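One protein chain omitted, others in place.
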Amino acid sequence: MSKKEWPLWEIFIRGQHGLNHRHVGSLHAPDAEMAVNNARDVYTRRKEGVSIWVVKSTDITASAPSAKGPLFDPAESKVYRHPTFFDIPDDVGHM
Amino acid sequence: MYAQMVKSEGMKSSEEMSPEDRAFQDRIDRGEKIEPKEWMPEGYRKTLIRQIGQHAHSEIVGQLPEGNWITRAPTLERKAILLAKVQDEAGHGLYLYSAAETLGVSRDELLEKLHSGAMKYSSIFNYPTLTWADMGAVGWLVDGAAIMNQVPLQRTSYGPYSRAMIRICKEESFHQRQGYAIMMKMAQGTPEQHEMAQDALNRFWFPALMMFGPSDKDSVHSAQSMAWKIKMNTNDELRQKFVDETVPQAEYLGLTVPDEMLKWNDERGHYDFAEPDWQEFFEVIKGNGPCNQERLEARRRAWDEGAWFRDGLTAYAGKAAARRAGASVAAE
């Protein structure tokens, strides 16, 4: 068997104009251009997208899983960042 | 099921569990998803690779029995629908291999294990598709049985597996229906078509029941997989659910389920039914089913004869990258 496996690419698709690209999955391709073409064939068979990004999986730098607590927990104590923190009397109307 | 008799790592008693093991189990019990780079017990990782890999293999070997009829589909519409469905199976294989790859195994390694016989695929795909009615029976019964397992697996504990299953279930929603639609046409068509439909049901009924695997209610392997939420129901639960749902569908078609013991049990609120021939099942698993040879040969041939294509594209990508690098050096 061939030992030169095509690299793995992560695929991001913008589902509709105005939305963010979202990670939809991955696939194999010999280079970035073919990864885009393959992504069109694999991940937009049901007209799911208007734009495709591809990133080589090995080029992604991720936060360390053990840092999950320190990175994200502090935000939990800042409840005032969310609109529901503030009580506004109904009489004021929609805000 | 598309993953049958997946050997799980042995279950640890609570005394044997390390603090990591226990914390891990707590996360699963709380319904948290486990993501690729996070700590996980080696047994969890290995079992998942086996299960997701087998599931992926089943999807791509599963292309073959139905692919067998694409060039003989009787109308342009049926041809398009069948081709789209079999193509979806390739896609599902691709999603599942990708999920397995997040566990530190490559797709090519998994394929090598399929080709060497070291990894299995579902027993059901070793049965032949002999008439057009089989396209109906496969969609209705085989996809129907697979869905029983795949719907709960959307809630499985491993994030990439769960997301692949969500995508697959969404795409597969038309597969079982297209099969049943073919069965309706056949069962309600000419006498010859009706005969083909009944024959297809006769041949696929017990192999479909075998898809869930032998009873595992006392299996320690299953207990561990269920504790890890990579198996959501026992084989018997799923098989019963399948029979209960399928029998009325067969009645609607005016077809007879080929089981003389089949009978509604008021007390249990379920159908009683005959067990499939497990001897036959184990022969098929061992490689002695009606189509094992053909299926594996077809996969190996596709892979071997595709080597120059994959390597040729790799060679071009290398050259193109070198040319780009050369051009940027020249520009500096």
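Every chain is named by a letter (A and B) in the order it is written, and numbering of its residues begins at 1.
Quick note on the criterion: a residue touches a chain if its C-beta (ideal position, glycine included) is under 8 Å from a C-beta of that chain, and two chains touch if they have at least 3 such contacts.
Heads up, the rule we're going with is that contacts and distances are computed from a predicted model.
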Seminar exercise, completed: In UniProt, out of "Peptide ABC transporter substrate-binding protein", "PadR family transcriptional regulator", "Phenylacetate-CoA oxygenase subunit PaaI" or "Xylose transport system permease protein XylH", the chain dropped from the view is recorded as "Phenylacetate-CoA oxygenase subunit PaaI"
Exercise. What are the shown chains that the left-out chain touches?
Worked result: A, B
For this session: Decide which residue listed in B:64, B:187, B:201 or B:238 touches the omitted chain of the complex.
Result: B:64
Exercise. Among B:76, B:118 or B:329, which residue is in touch with the absent chain?
Worked result: B:76
Seminar exercise, completed: Checked against the full complex, the residue among B:11, B:49 or B:94 that touches the missing chain is B:94
Seminar exercise, completed: Against the hidden chain, subunit B presents residues 60, 63-64, 67, 70-80, 83-84, 86-87, 90-91, 93-94, 97, 132, 182, 185, 189-190, 192-193, 298, 301-303, 305-317, 319
Seminar exercise, completed: For subunit A, residues touching the missing partner are 6, 27-30, 33-34, 37-38, 40-42, 45
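Everything that follows uses one rule, which is that only the chains that are shown with their structure count from here on.
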For this session: Find the geometric centre of each of subunit A and subunit B from their Cα atoms only, then give the gap between the two centres in Å, rounded to an integer.
Result: 27
Problem set entry | Sites on subunit A touched by subunit B in the complex | 1-2, 4-6, 8, 24-28, 30-31, 34, 42, 45-46, 62, 64-65
Problem set entry | subunit A-facing residues of subunit B, complex | 35, 37-39, 87-88, 91, 94-95, 98, 101, 106-108, 111-112, 115, 163-164, 167, 171, 303-304, 307, 310-311, 313-314, 316-317, 320-321
